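Before any comments, here is the structure.
Heads up, one of the protein chains got dropped from this complex, but the rest are sitting where they should.
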Amino acid sequence: MKLQNRLTFSILIIAMTLIGSGCWSYRELETLGIVSGAGFDLGKDPEQVLLTVQVIKASKGKGGGNGSLGDGQGQGSRPQPVAIVESNGATAFEAVRNAVSKFSRRLYWPHNQILIVGKEAAENGVKNYLNFGIRQTELRPTAWIMISPGKAGDLIRAPGEMGQIPAMEIKDMLQAQSATSEIGSFTFYDFIERLMSKTTAPLATQIRLNKEGEVELAGTAIFKGEKLVGFIGKKETRGLLWVIGKIKSGVVIVKAPANKGKVSLGIIHAAGKIQAETKNDSVKITVKVNVQSGLGEQTGDLDTSKPEVIKSLARREATVIRNEINAAFKKAQELNADIFGFGEAVHRADFKAWKKLEPRWDEIFPKLKVKLIVKTNISLNGLINKPISQK
Amino acid sequence: MKREIAKVKMEFAKEEFITKGKDLALNLTANLDSIQSELNNSSDLIIRRFGLGGSRQDQGAVVFIDGLVDKKEVEWSILRPLMLKEAPISDKPEGEDRLEYIELSLITVGEISREHQFNRIIAAVLSGKTALLIDGSGEALAIATPGWEKRSVNQPDSEVIVKGPREGFIETLRTNTALLRRKLGDPGLTLEALQVGTRTKTEVCIAYLKDIADPKLIKEIKQRINRINTDGILSAETVEELIEDAPLSFFATMGYTERPDVVSAKLLEGRAAIFVDGTPVVLTAPFLFIENFQSPDDYTYKTYYGSMIRWFRYTAFGISILLPAIYVALTAFHQELLPTQLLITMAAATEGVPFPGVVEVLGLGVIFEIIREAGIRIPRPIGQTVSIVGALVIGEATVTAGLVGAPVVIVVALTAISSFVTPSIVQESKIIRLGITILAGFLGAFGITIGLLAILIHLASLRSFGVPLLSPMAPMHLRSLTQDVLIRAPWWMMFTRPKAIADQNRTRQKFYSRPGPPEEGESEENR
Amino acid sequence: MLIIILLVFITLALFDLPGLIRKKYWRELAVYSGLMLVALVLSVLMLLNVQLPAVTTEIGNFIERVFFKKP
Partner (left out) sequence: MSYLEQGKISGSQLVILMVGFLLGSSVVIFPGQAARQDAWIAIIIGAVEGGIFALIFTTLARRFPGKTMVEILETVFSPYLGKLIAVIFVWYAFHDGSFVIRNFTDFFTTTVMIETPNIVFAVLLTIVAALAVGNGLEVITRCSLVLVPLTVLFLLVTFLAQLSQVEWTNFLPVFEIPVWQLLKISHSAAVFPFGETVFFLMVFPFLNRTKECRRKTVIGVLLGALLINIIAWGGIGVLGPTRALFTYPAYEVVKMFNLPFINTRFEIIVVINFLTMGFLKLAVLYYVTVLGLGQIFHLRSLRPLIIPIGILMIILSIINFSGITENFEFNTTSNLIYSTFFQLVIPLITLIVAMFRRLPRRERGC
């Protein structure tokens, strides 16, 4: 009896509190401008931040919604599914807030797919763009971060080939890269993680508009601390990915022995491992890469049924991989950016020595000697085990 | 029968306006007159005066209510033996021993009793008996000659099942108890009759298995029923509302069913059943919350599918109370939780809809309820058209007119359908749904969880005849939990009765009675 | 706003007081009204945003002064 009194009473109180206070965080779907991609550039004066965002228009094509939906485009051409908003601000945060003055809806960030930073902006340091991202609970850490050699805004503006939401297409493109593993894909979160350790160099995907004005992914952007220091191409990128063990699949093309054409090997499984040991503050780094691959295709008539042939192919593959890694390593040493995270490896190996090494890492890294062990093994050779040759 | 009479006596002892009932007079005519006046010469009261053993002057009379008694029975087993000449009554002395002689050797009816109190005669006549009065005796015979119209036993519409028995209770108490007896041959099956309702004089019957059911439970039930002091009991629900533990709670604390097999199953688990004359619904107590999700079909399906379907039922209940709230919370508060594509789709669908999501959901819910109610109330053939018109036409039209978004219609429809999967808890689920949806409209997921917490606390505090409603989840009994809650264990694994209900006698069968072919070296006898 | 606070407190009081008075629980009544009074005063003060001492911070400072010898 008493209990029910209490229950009803409490419900009454809850109702009172709710009605008395109204609803705060309530936001209807159609009041949101869902951001699919954002780009940061330097404004007119370098102090300013120029923010370009791509906002999804909920088109009536999807979901069989009702008729009342105004998208600015004419009926004839397929309507562009996104709207572009630009805004300035002293800081990124202010720029985001200012966007409201130019746009009917409040920007809604959680579904942001890609975050592009322009070259100049990146060279001045990206912290003040990212800081807001990580503080503001809305931006997800799983958004992909990219650097463009030109203006980020142009990439945000660039329409997608499929008439889909451009940012989505870029994201899909990025994820499709695992087929070749020549483009590293780094989330906003990976970036911050690398930024957190003083020595490891943050990485971001390099994205640019080629001559035809299409969006294309090219290599990787390398940071030192929070500042952009340079780009590396696809070859070096793969070299980098071998070491940090981010290779999912891909194709290694090797010259067949006795120039019997080329053989392309599909990577089945690849693992990279960094081992560091220190004795009286001299650092010794060993990189072990272990690759399993299978015959993908071959030009020319190399008889692949013989084990020794396979072995020689494996050896050649190993050299190819070693070259790629060395290229990446050379580039990294030029830029003096520890893209592989050797520093952290040392830290893990023995943190006492690291305490002394860490401040001097910039001197150590450029003349760091790395022992490179690449083990390759061709386990599968496809459905046929002989070349197709008329005999 | 003796016991019932005793009960009737006890019942009357409570009513002062009859307790001052006088005894019968010796004069027949006087008695008949006072009977007539007592019953205000009702048109269905039939008084047949006759002469005993073919004598001219009338010495006896039968009194009964037309329609309540079987006339053939009266004629053949009462009037005939008394009126025919060869019945040697005249040489018997007047008065009681003549009546005794009649009772012992003339009347050929099974159930018969002697009465000397006036009001008891009246009561007997009103309950479908035939009273035989003879001149010069201060006593009369109440002869059971029941013969009123009754519905035939068939499958109840409310609880249709696929496999299993097809019979269901009807409005007549005796038939129902007979159905139960046919299921439970155990002599321990006890039926205790009480009479409630000062004017309806409804017969209420408590059924339980003596050595299984908790004596305290039975005592409690009897006390509560005797505490009832209302003028009329017309349905089992009335009794339920008058004796349940938490009258103000919107959760039911007593189970109901129309199926003899269900009742006997519950009795076997140590519960007690309450039959109420005049309604096919039988109440069972104590009631566990989990019983809302148990259907007789679970036990006729094989155990795997039985368990699976039960989990579907849990899910359906979850949907029926949570889906609208979750929809509101997702679309109005936590859009970041939706997959991007879905978010875009829904944004497109709700683009330009005038009302906020909460209003849509609640409004459509109300409309649905109205349509449902209409479909039930008006005659069947029209009812279906109404529901079709309502569901399809209105639903479709509102969407195309852009009054509500298509997702809302889907949500409401889905909710409605899944709420009918667990019919016994459909009322509760509606109230909960309403409250939680409103909370979600204010506070999103936080509101939902707060609402669920409040309900959980309330449920945890409820008891049904001393048994916690949430048992066996809380307080937790693993055996009962694994037998009949998480999975529907195969019959040979249901070793025990629910601990919370039948604690003093828990074993149902030998501990490990798994069936199987005889292994070699062991004969059929010793296994 | 003040009105609302007062109303809330009155409703809450109506929820408990009658029972106490009916049962003649005078000691309970004393404790109850004492606590309620404190609560009322505090909430009114907060309403008039008077700067109340940050209790735990004060405790923390005290402890630090005692044990860690911080000024």
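By written order: A, B and C. Residues from 1 in each chain.
The rule is short, and it goes like this: a residue touches a chain if its C-beta (ideal position, glycine included) is under 8 Å from a C-beta of that chain, and two chains touch if they have at least 3 such contacts.
Model, not experiment: these values are computed from the prediction.
S.K.: Over the full complex, note down every shown chain the hidden chain is touching.
M.R.: A, B, C
S.K.: Touch as defined at the start, partner being the missing chain; which of B:Leu79, B:Leu268, B:Ala460 or B:Met493 qualifies?
M.R.: B:Ala460
S.K.: Where the complex has a chain not shown, which of B:Phe333, B:Phe368 or B:Phe465 is the residue touching it?
M.R.: Answer from the full complex: B:Phe333 touches the omitted chain.
S.K.: Extract the touching residues of subunit A with respect to the undisplayed chain.
M.R.: 2-3, 6-7, 10, 13-14, 17-18, 21, 24-25, 134, 137, 140-142, 189, 192-193, 196-197, 344, 347-351
S.K.: Extract the touching residues of subunit B with respect to the undisplayed chain.
M.R.: 333-334, 336-339, 443-446, 449-450, 453-454, 456-458, 460-461, 468, 470, 473-476
S.K.: To test your reading of the contact rule: which positions on subunit C touch the chain that is missing from view?
M.R.: Where subunit C meets the chain not shown: residues 12, 15-16, 19-20, 25, 27-29, 31-32, 35-36, 38-39, 42-43, 46, 52-57, 59-61, 63-64, 67-68.
Everything below uses one rule, namely that only the chains that are shown with their structure count from here on.
S.K.: If I count C-beta pairs in contact for every pair of chains, which pair wins?
M.R.: A-B
S.K.: Taking the mean of the C-alpha atoms as each chain's centre, how many Å separate subunit B from subunit C?
M.R.: 52
S.K.: Using mean CA coordinates as chain centres, what's the gap between subunit A and subunit C in Å?
M.R.: Centre separation, subunit A to subunit C: 54 Å.
S.K.: Distance between subunit A and subunit B based on Cα centroids, please, to the nearest Å.
M.R.: Chain centres of subunit A and subunit B, defined by C-alpha means, are spaced 66 Å apart.
S.K.: Among all residues of subunit B, which ones touch two or more of the remaining chains?
M.R.: none
S.K.: Which subunit A residues sit where two or more other chains touch them?
M.R.: 5, in rising order.
S.K.: Going by the contact rule set out above, which residues of subunit A touch subunit B in the complex?
M.R.: Residues 1, 3-5, 7-8, 10-11, 14, 18, 23, 25-30, 32, 34, 36, 56, 58-69, 108, 110-111, 113, 138, 140, 168 of subunit A touch subunit B in their complex.
S.K.: Quick check: in the complex, which residue numbers of subunit B touch subunit A?
M.R.: Subunit B reaches subunit A through residues 246-249, 331-333, 335-336, 340, 343-353, 356-357, 399-402, 405-406, 435, 439, 441-444, 450, 454, 458, 461.
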